[in-house]
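Note that one protein chain is taken out, while the other chains of the complex remain in position.
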Amino acid sequence: MMNKSNIPEVGANFAEGEQGKWGMVIDRDLCTGCQACVAACSMENNVAFVGEEDSGYGRSMHWIRIERFWEGEYPEVKMTSQQPVLCQQCGHAPCEPVCPPFAAVHSQAEQLNLQVYNRCVGTRYCANNCPYQVRVFNWRDYTDDRLDPALVTLKNQYNPDVTVRRRGVMEKCTFCIQRIHKAQDKAKSEGREVADGEFTTACAQACPANAITFGRVDNPESLVSQLAGQNRGSKLLEELGTLPQVTYLNGG
Amino acid sequence: MSKNFSRRDFLKLAGVGAATTAVLTGCGPASKYVTRQQYLEMPEYNYNGQSTYYATTCRECAAACGLVVRTMQGRALKVDGTANHPVNFGKTCARGQAALHGLYNPDRVTDPVQRTARGGDATTIMGWDAAVQTVADALKNNQPSEIAFLMGMAPDHLFDLVTDLAKTTGINAPVRFGALGAFESRTTLSKASEVVFGQASIPFFDMGGADVVFSFGANFLETWLSPVAYTRGFSNMRRANHTKQRGYFVQFEPRMSQTAAKADEWIPVVPGTEGLVALAIGKLAAEARGVSMPRAFAGVDAADVAVRSGVKLETLERLAGMFANSASALAVPGGAALGQSNGLGTAEAVLTLNALADNLGKPGGVSFSPVSPLNDEYHRPASMKEMQDFIQQMAAGKFKVLFVHGVNPAFELPASLDFAGASANVGQIISFSTFPDETALLADYVFPDHHSLESWGYQRAATGAAQSVLSGAQPVVSPYFNTRSTVDVLLAAAQLAGGDFATALPFADEYEFIQNKVSVLVGEAGGLFSAPDLPTFIAYFQQHGGWWKTEAGFVTPSAPDALNRNINVSEAQFAGEGEFVLLPFVSPTLGEAGANKPWLQELADPTTTVMWNTWVEINPVTAHELGLENDDVVKIVSEAGELEVPVYLYPAIRPDVIAIPFGQGHTAYGRYAAGRGANPAKLMGPHFNEAGDIAFAGMKVKLEKTGRQQFLSRLESRMGVYGEGMGEEH
Partner (left out) sequence: MIKRIFDWLRQPLGLVAVGIAFLALFSLAAYGIYYTQQPPAQPIQFPHKTHVAFGIQCLYCHPGAERGPSPGLPSTAKCWACHQQIAKTQTSLLLAPLVESVRTGVPVQWVPVAQVPDFVQYNHRPHIAAGLNCEDCHGDLTKMTIYENPQVMNMGWCLNCHKEKSAGNPELETKLLDCGTCHY
């Protein structure tokens, strides 16, 4: 008989205003748009490159992208501060309730939005419902070395801690959950808690301008909480009620 | 589908098919058993399934950033910065991150080869013994004056080895070159610094401590000198804390570069007038401060400069006031401002502003980076004028044998210097290139060096660090292909050649050579570590990824007369004819040699978001006057050549300027680079500034429509140029 615990819970399990667990602060005043985070993310997470034609169709698979917009016209033209956009790990994520096979689910343990690749059947409902446009879809077998012999050597670099995704699967930023697990595992084996700043995500680790900070938002002592608490922080499309976990610092 | 075949029938049949497939495939573990190799002998510091980390040095550019590479079971998985390395403090740029796509690139030169005919793809594989014999013969059978080495700006240990060889045997001293060095106008910067500060070196600009930064074309957030170190400086400048305010940053350049995009103010000056603007700001700032007018700025007419530079006089006065009233103002010369016929004068004018700001040797000011260990002074790479001389010697048949390592002159040098043509008069060309690049195609032999992550070595940090730094490199993985270290090849060949060569290089292998070099540091005080003997020192050297002083060692520029000398900023001369000034810039994501790495190609350009190609930036108003739209292919005609490139309507560029990135347009260099984009080096004529650097930004060009279109892949099309219509095609 089907009891209730067999049905996965959909959506957030915490009320509006409550904190999640992991969060990020990105200082737009410091971000130089140099793409080091994008390269670092792709190398850490086995993100596939898609080539010129497919990227022209908008199929490139960046898990993090740097947005910039123009204001005004020459000579009074200004580029808005660069804004790295990655999965906001919403507390109330629009992608989750629309996934038919429950591949986009909320992790109760880490308070992250998960994408379970083996469940994903590629309906792409989640990407259509994501207001941040941060979910990317594998339109082809970009990682199959039988189709692209170049990958026979390039795949030596793949991170064994991260699944290599295949065609027809949606994917997105995970807040480097493999690093979270590794740090937690190490801390547990040494009988302690994970310290603030002990590990960080690939993007934050690479960022030459130190614009990205990652950590526990439920710990008021952590660096990320203190930065987020400054009065120049804002969250993307917060008015939609998505409870994003990424805070952007604007201005100086 | 026939009309009798209903949707319901289709679903029925599909259901039967799906059930069958499920039964056949859904049973138990997939039948894909892989094999796994055991270690023959596991290194004692390894554990199965656990990563081992090695400290080494990045060689994607010459800045000498320290890297820690994560490896597992003999494969390199991830590159990150060395946390306490004085150049990069744990950070990396995109090019450093993508180094692994160079290491595991499918198009590397896998074996030593002999080329059947120069310029052709056909090669025959030879053994390393024959290769070493070939090098030995080349050394032995030619007069020393007929042997030349052309090398890149990294690695330094190989450069030191060839320099030692040249000193003992009388072969030509190695010539170093790199396109990045040319676009940075390193010679101009170093000459100007000699004139103004009395030391021919690259000044260090301490952005982190400055309140106001005026940059005249320096693209320090992209590829300039030591980009990771300068990005850190920028970040510290911008960060307000209890001791300082958020710094204010103004960039003067004709096109909004990625660096200018981060500026609080972008001043689109007329190309070639940056030096005049600097002088005018100096004059107005001196007036604002109420000091007696320094001779350096006395002869400038600010109102005239305002007219010529296209910057309003009020703007100049406002900025000068800001510069004068700041407790810690800094002026930085660089980039396209120095790549003009008057570049040396511009560099002098901008450096002199720092003397006016009285920031020399102070925090937030200009200093000289301490000289690196194993070095007497800063040795700059060859200027373009010196490269022209070198190529003329090649063309005159002076060199019987040319060794090339770590540089790709056939791609990086302006086509007008005709390296390829001159190479026909060189008897034998031996390339040590890791990749089949354009120069390797011109070589008779390619004896591939290891990739930098498979190599021993060291690199000196010329600038960017506060301390004296020798960054150490060690192999993080064993060689993937049948390559051999160039140092080992030269050492073995020198022994075979005998005579002076054998006495000059009496080392068994590269490791012994490096030990010999760094042995002078054993027992040196004030270092990161001290070791009583060489083996201990080497162990620490490998563990930490180098050796550096713990105390900052900045040298204060001595400039007693900087303000009291005349500065001559002549009118900029432009070669060629046409309505546009062409501004080539180094692609911030690709750099000079990143085009063969697929993930660097896939990165969006920070300003245009274009991927995988070359574009030409035109002001939208000008473009519409010419009837040009995005993706229209235009022909750029310069005095030296022509190039067909798709148009990108760039909102932040002067209407009389067009800009094109350097980095693409390879004809060889592997599958990801070859046949992609266009190379602006084809457009550059042999024109130089007073210091001998190429006046790469001093060109007038014409635009011709071709009537064709080529669609550029851009990341922004997903969200629209002005942010309208997320998800719509623009």
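So that you can tell them apart, the chains are marked A and B in the order they are listed, and the count of residues begins at 1 in each.
Operating definition for what follows: contacts are C-beta pairs under 8 Å (C-beta built on N, C-alpha and C of every residue); 3 or more make two chains touch, one makes a residue touch a chain.
Bear in mind the structure is a predicted one, so any value in this text is a computation, not a measurement.
S.K.: Any idea which of A:Leu112, A:Cys207 or A:Leu243 touches the chain not displayed?
M.R.: Candidates A:Leu112, A:Cys207 or A:Leu243; residue touching the omitted chain: A:Leu112.
S.K.: Could you tell which one of A:Glu53, A:Glu73, A:Asp145 or A:Asp185 touches the chain left off the display?
M.R.: A:Asp185
S.K.: For the chain that got dropped from the picture, name the residues of chain B it touches.
M.R.: Within chain B, the residues touching the omitted chain are 2, 4-6, 9, 20, 23-24, 27-31, 33-42, 47-50.
S.K.: When the complex is taken as a whole, what residues of chain A touch the one chain not shown?
M.R.: Against the missing chain, chain A presents residues 105, 107-110, 112, 114, 116-118, 161-164, 174, 177-178, 181, 185, 188-189.
Basically, only the chains that are shown with their structure count from here on.
S.K.: On a C-alpha centroid basis, what's the spacing between chain A and chain B, in Å?
M.R.: Distance between chain centres, rounded to whole Å: 30 Å.
S.K.: Taking the touch rule as given, give the residues of chain A at its contact with chain B in the complex, in rising order.
M.R.: Interface residues on the chain A side: 29-30, 32-36, 38-40, 42-44, 49-53, 55-56, 58, 60, 62, 65-70, 73-75, 77-79, 82, 133, 149-160, 202, 205-211, 252.
S.K.: Along chain B, where are the residues that touch chain A in the complex?
M.R.: Touch residues, chain B against chain A: 72, 75-81, 88, 90-98, 100-101, 103-107, 221-222, 227-228, 231-232, 234-235, 238-240, 246, 256, 258-259, 261-262, 266, 268, 480, 588-589, 598-604, 606-607, 609, 611-613, 619-621, 651-655, 671, 676, 711-715, 717-719, 721-723, 726-727, 729.
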